[in-house]
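One chain of protein is taken out of this complex; the other chains stay put.
Lettered A and B in written order, each chain numbered from 1.
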Amino acid sequence: MRAGGIGKHGIRFGAKHIVGAWGAAVLGLFGSSVEANPQPGQLNLTPGVTTYSEVPYLLNNVSLGVCVVIGILVFGAMFIAMFRFRKSAGAVAEKWSHNTTVEIIWTVIPILILITLAWLATNGLRQFSDTTGAQMTVKVTGYQWKWRYDYVDYQGKAISKVGFMSKLDDQSNATRQLNSGLDPWAVKADGEQTYLLNVDHPLVVPIHTKIRFVITADDVIHSWFVPALGWKMDAIPGVVNAAWTNINTPGIYRGQCAELCGQDHGFMPIVVKAVSQEDFAKWLASQQQPAAAPAAAATAAAPAQASVQVPAHATQG
Amino acid sequence: MAQAATHDHHDEHHDEHHEHLNFFQRWVMSTNHKDIGTLYLVFSLLMFFIGGSFAMVIRAELFKPGMQLVQPYFFNEMTTMHALVMIFGAVMPAFVGLGNWMIPLMVGAPDMALPRMNNLSFWILPFAFALLLSTLFLPGGGPAGGWTMYPPLSLQSASLAYVVFAVHLMGISSIMGAINIIATILNMRAPGMDLLKMPVFVWSWLITAFLLIAVMPVLAGAVTMLLTDKYFNTHFFDAAGGGDPVLFQHVFWFFGHPEVYIMILPAFGIISEIIPTFARKPIFGYKAMVFAIASIAFLSFIVWAHHMFAVGLPLGAEIFFMYATMLIAVPTGVKVFNWVATMWGGSMTFETPMLFAIAFVILFTIGGFSGLMLALVPADFQYHDTYFVVAHFHYVLVTGAIFAIIAATYYWIPKWSGHMYSEFWGKMHFWNSVIWVNVLFFPQHFLGLAGMPRRIPDYNVAFANFNMISSIGGFLFGASQLIFLGVLIHCVWFSKKKATDRVWEGARGLEWTVPSPAPHHTFAIAPVIHDEELAHGHVED
């Protein structure tokens, strides 16, 4: 049976999905499997798959916990007040309207809590902003509406002519046309539901390698965002931003452009394929051969004038 | 009684009375703060419905995966227009309308300080929005780059010039409105209405007006640079010419962050009026409340880059803006705690305004909590530009600003119209709103945490469930607002129940000493102020 179909069936199937959502939600909270890509009914951030991605995850959980506790105290006090000091229950208004002691207390306690959170966040931020010691560099360029990846260097050696465009896969693209009549639930790759989260040429990277990304754009601002890596970074025309990652587990990690970049902003996904270092070496070697062909790719290692840089043809993905 | 000579009928000092004015003269050529206030409020309601119907288009397209209703470009137009209309058309004019109506009544002034300019401030708005909304019908389409108008994307839009000029007009309107409010508060108070005896609502508006005058011109500057970059060959936002697209974001958010407090400080003021009234107990920590508003306003100038954590700022800047942003939780916390403390030991009843005020305190605080989470930079690298942000700002804007405006309407409409609204339907409106708004926006936190970006017309099937829930909540929340419309119409034209002067048993302050409905001209001669009639003129704190 087709799930989540079109037209008049949509609502019925949708309702089923809602029920499914709560089921999955319970699983999401208590289940054991760690999912890196969005799951139906997912309630919290992904812990991610990199040496850094625990940082935002932890910060999120701690700050959420702090807020929940404060919330329970404040709203709790409010509800007690609402029951105890009702006129209908015979309450008579007190005359006081001021109390220096409590006012000092509830100014100082939040400050202390904030200092703790700020300390955690600052440490995480320092870790994130340290891009030194990278063993590999990938240049990411945003275009309306696709990404370009150029491999700049790997293990100290410059790489030339490995680079390609990466855009929404054809199946998603056909399905996402207005009233296409195609079923988003039917878009699958490797058993995953990849509607709008799949590309023709994924970015292939090795695990256990500190990879530095240099991120820019060609036309308007985009943002390179893969939740499993734990961050996003804006891709700004004429400007280069840096970020890094070091992936622990092989896998396919999906993300999307996260800065409004025009009509197809919703349709420029990102797929990172993390493989073992050996597999990566093989892949890289296979990439370097066809590059000798006449349809040469732009040299990423030797930075060109961005304003005149012509997007080269994809060499293979 | 403090009320003296408040009746208008034989006030020789006015050349004409509204009785002699025809419809056009009364409403279009008005110099009366009450009529102009009414105009603002009606306009704002209209804009709320227009902006809301754009939101309905958004929610309908997002109802389930796949593109069903609109083209992606049109979706982006809807997102952009929804925000511009809601912010500049619904929330800000509503607050100006409330200020217009209530500030002169609260401080014992005969009118606003500059009545003709007051009228101009209002009448610019319909034209500005006609200009803005007309772009939807232009061949090239309306603005579709988000309400934040980031270049270079916004420079691709054919309607940029219209939008920029519309924003200029709105800016002029807001600045003149703010000048008027400051002059009224500082210059028109009745003798004895000391600054520290003013209602908190008046204080909140004084500070908001200052923010407006300080930042609206900066917005005007920012959009002017957009205009020249597109049409006059300047290169402010182009790296090839030595500029930087990020420069726009700095200038915009220098305006934009204070702007979000412009949309919440008057709401704080309103809540600080309503809770004491229905708790029958003066506001707890009056001076602390005023000081907290001032601190929030001050801090709002040094936190702007928290909207830009992901643009690649230098580390020092990220840390500075993170700390400054987090600090705002302290004065805001003081406000929340003081509201709870006002209720504590009171003698409470729960009429509709109070219900909305209580919902405000809880739901705004939830929005504040998510704001605090957003302020933590490494976490924001995950949250930024996802639905988590959308959830955050709708909690502070819809259940914050809009709920406060609705609460204020219920609270003061008996004074405006002379009739009581229907308490039953008011409560219906409340319960429907408060339930559906949470169904609408709470699941958006989950969507954001799962990684769904904002400003997208379609999404992966993993996001399907919560989007559908959110859309259902959205439709029902929208429909609930029709109840509000009904209550208003009934109250103004059909309600038989006359309002007393004081209206609410626990109400204190000058505005409750004049008859209901408030006569066309009030306080032509300054009232004599008796401290014990003020909300907090008589309490030590």
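Just so we're on the same page, contacts are C-beta pairs under 8 Å (C-beta built on N, C-alpha and C of every residue); 3 or more make two chains touch, one makes a residue touch a chain.
Here, contacts and distances are computed from a predicted model.
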Absent chain [UniProt protein name; select from "Imidazole glycerol phosphate synthase subunit HisH", "Urea ABC transporter permease subunit UrtC", "cytochrome-c oxidase" or "Aspartyl/glutamyl-tRNA(Asn/Gln) amidotransferase subunit B"]: "cytochrome-c oxidase"
Residue of B:Val70, B:Ala183 or B:Ile362 touching the missing chain in the full complex: B:Ala183
Residue, one of B:Val200, B:Val215, B:Val336 or B:Ala518, that touches the chain absent here: B:Val215
Contact residue for the chain not shown (choose from A:Lys139, A:Lys161, A:Arg176 or A:Arg254): A:Lys139
Touching the absent chain when the full complex is considered, from B:Ala158, B:Ala294 or B:Ile483: B:Ala158
Contact with the hidden chain (one of B:Trp123, B:Tyr261, B:Trp339 or B:Tyr459): B:Trp123
Those residues of chain B which, in the complete complex, touch the missing chain: 13-16, 21, 25-26, 28-32, 109-111, 113-117, 119-120, 123-124, 126-128, 130-131, 158-159, 161-162, 164-166, 168-169, 172, 175, 178-180, 182-183, 186-188, 213-218, 220-222, 225, 227-228, 231-236, 238-244, 246-247, 250-251, 254, 314, 521, 524-525
Chain A, residues in touch with the chain not shown (by the definition above): 139, 214, 216, 238-242, 303, 305-307
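Assume only the chains that are shown with their structure count from here on.
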Distance between the centres, which are taken as Cα means, of chain B and chain A, whole angstrom: 32
In the complex, chain B residues that touch chain A: 63-68, 70-73, 76, 144-146, 150, 152-153, 156, 238-240, 244-246, 279-286, 288, 310-312, 315, 318-319, 322-323, 326-327, 329-330, 333-334, 336-337, 340-350, 358, 361-362, 365-366, 369-370, 372-373, 376-379, 381-382, 384-386, 446, 449-453, 455-466, 468-469, 506, 536, 539-541
Residue ranges of chain A in contact with chain B within the complex: 4, 6, 10, 14, 17-18, 20-21, 24, 37-46, 55-56, 59-60, 63-64, 67, 70-71, 74-75, 77-78, 81-82, 85-88, 91-94, 96-99, 102-103, 106-107, 110-111, 114, 117-118, 120-122, 124-126, 128-129, 175-180, 182-185, 193-197, 219-221, 223, 225, 227, 230-234, 236-239, 241-242, 255-267, 307
